[in-house]
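Removed from the display is one protein chain of the complex; every other protein chain stays in position.
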Amino acid sequence: MILHEAKRGRIANRRVCLAAVIGALVALVVLVVFGCVVYDQATLTHFDQKNLPPSLEHPFGTDWMGRDMFLRTAAGLSTSVLLGVVAALVSAVLAFILGALAALGGKRVDALVSWSIDLMMGIPHIVLLILISYALGKGFWGVAVGIALTHWPSLARVIRAEILQCKASLYVGVARALGQSRWRIALTHMFPYVLPQFIVGLILLFPHAILHEAAVTFLGFGLPPEQPAIGVILSEAMTYLSSGMWWLAVFPGLALVAVVLLFDCAGSSLRKLVDPKRNQE
Amino acid sequence: MSDKNSLSHSQSHTDQEFHHHHLHASNSHHEHGAHLLQVEHLSVAFEMYDEDASFFQAKKRMVNVISDVNIAVHAGEIVAVVGASGSGKSLLADTILGIYEPNAQVSGTIWYEGIEQDARSLSQLRGHGISLVPQGVASLDPLMCVGKQVEGFGHPQSTRQARKKRRRELFSRYGLEESVAALYPHQLSGGMARRILLCCALMDDPRLIVADEPTPGLDLELAEQALSDFRDFANQGGGVMLITHDIELALHVADRVAVFYEGSIVEETAVSAFSSPELLEHEYSRALWHALPEHDFVGEAHISA
Partner (left out) sequence: MSKVVFHTIAKFLLLMLGVSLVTFVLVSLSPIDPVQANVGQAAYLNMSEAKRAQLAHYWGSGIPLWERYGSWLGDLLRGDMGMSLRYNAPVVEVIATRAVNSLALMGSAWVISGVLGFVLGITAGLWQNSIFDRLVKGYCFVLASVPTFWLGLIILMVFAVYLGWFPVGFSVPLGMSAADVGLGDALHHMALPALTLSVVGVANIALHTREKTVDVLESDYIRFACSRGLSRKQALLHHGLRNIALPALTLQCASLAEIFGGSVLVEEVFSYPGLGQAAVTAGLGGDVALLAGIALVSAALVFAGNMIANLIYGFIDVRMSLSQPCLANEGEKASHQLKSSISRDGRPQDGEVS
């Protein structure tokens, strides 16, 4: 007699996760390449085609200078993704170094790093970005450096915790007892142990970085207005909102959401594969 | 399933008498002609990835954690289920109480007082006939004072006053000060926690107690105290299924012992069978016998002689 029937999954989730990671990354690469290719076309003005609502010819409509919004959005997203990815990479490397320093560098270094993390997290992210961007005179470098300098704390905490845990684990203890040098232990035992978490954390940094880039640019502290950045497009759209040109805000925003979702999807699928707690799912 | 073999109500069996799947102890009896609890062919399986296959090739398959378990508890006796930690004993307790993980496949037949149960009726028996005594203080709500928790919420038909009165009686019977009722779980000592958990179970006036490792973390004196409380409960006509890894304590208090090994019960026998290894059928039972401190000593003496 059956007392309880198991709820079963339909497909092997691991392969679905792997497919999701690869699919999302391919889609993003395609987007970036396409955006770079159409970059020049995106800035072309056609004053005979001003303020057109979406049509087959212009799927996202055109703006008050007759620029095709689809091309502008693609170019803007590719700028945003590139900027976000580079800044997030720098931030992740910072996180790795500081996290490792905190875990391996002794009590004082740990306290100092932890205090810096508290400090960075103590100022609202956007305010800190505005401050850094202001310090650098705004523009491209303002937002790029700002994002690189502000996104490391949470990942650094994860890295620190992972290394501390690895340090306390049995096999590192054995390696130490066998007389392996500290560098060797760090390289052969700790690095591979932390790497998966690091990569997942890195990918999950991208969406944050891209969203923050867009936000800071939207506020006027980021990329200059002549560049086809997504923040610029949306901040321009705001001024045309009351004139009923809804397509200026809706489509570029949706495209941004889609890109961020793609990164999120890649990151969390990868985490499912890496995390021992979840890879039975 | 009614017990056709029993000649009269409350019939006692003699030691070592074989019956159903098990040997009897002298004081176990079939009240109303049936076992208090009888479990037959109980299996629990989970869906897991195949560990042997490569990571991405791995398919999910059902893995038996408990397979084909048969066990019976009579009124008035303590049956100890003895097995190593990690062998699935706690899962057995949950399964008998009708608590299933969503991804578990559970099959088998369970009778309570001679009536065959399904998942629904088993869940209705929880707190209304069958009570659990859990492992430790982690089973208490950390943010609620223990008095309220002992009184419980499972019997809306009884008034709060009545429950409070009953809780007071239990507290005084088990030597708990009234002030303990206002404590939070983290403030309890090990011995207090154990008595509180027992009070929780007794509060619901059970016929059968399933005790899941009730002694770890207690010193010997407290552990013996705990077991004698179970003995009292059994002597008053209740049944106890005592799940433990501690064969020594089990032999000390139980009437019969079921040896649990790798998800199934390999032997169900009277305590007296543990007096000599020849009476034990399964290899693992004999290994348990050898693990007893006095036998180790004898064994060594034998070898050295």
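Letters are used for the chains, namely A and B, taken in the order the chains are written, and counting of residues starts over at 1 for each.
In this section, a residue touches a chain if its C-beta (ideal position, glycine included) is under 8 Å from a C-beta of that chain, and two chains touch if they have at least 3 such contacts.
Quantities reported herein were computed from a predicted structural model and do not represent experimental measurements.
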item: Given A:24, A:172 or A:234, the one touching the chain that is not displayed; value: A:234
item: Hidden-chain contact residue, picked from the options A:36, A:199 or A:219; value: A:219
item: Sole residue of A:157, A:189 or A:271 that reaches the chain not shown, by the stated touch rule; value: A:157
item: On chain A, residues whose C-beta touches the chain left out of the figure; value: 7-9, 13, 115, 118-119, 121-128, 130-137, 157-158, 160-162, 164-165, 168, 207, 211, 214-215, 218-221, 234, 237-238, 241-242, 244, 246, 249-250, 253, 256-257, 260-261, 264, 276-278, 280-281
item: Sites on chain B contacted by the missing partner chain, in the whole complex; value: 46-48, 63, 65, 85-91, 94, 97, 99, 101-104, 124, 126-128, 131-132, 134-135, 137-144, 152-155, 184-186, 200, 204
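What we mean here is this: only the chains that are shown with their structure count from here on.
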item: Distance from the mean Cα position of chain B to that of chain A, given in whole angstrom; value: 52
item: Complex contacts: residues of chain B adjacent to chain A; value: 45-49, 55-56, 58-60, 62, 95, 98, 100, 102-110, 118-119, 122
item: Residue ranges of chain A touching chain B (in the complex, touch as defined); value: 1-9, 12, 14-15, 18, 279-280
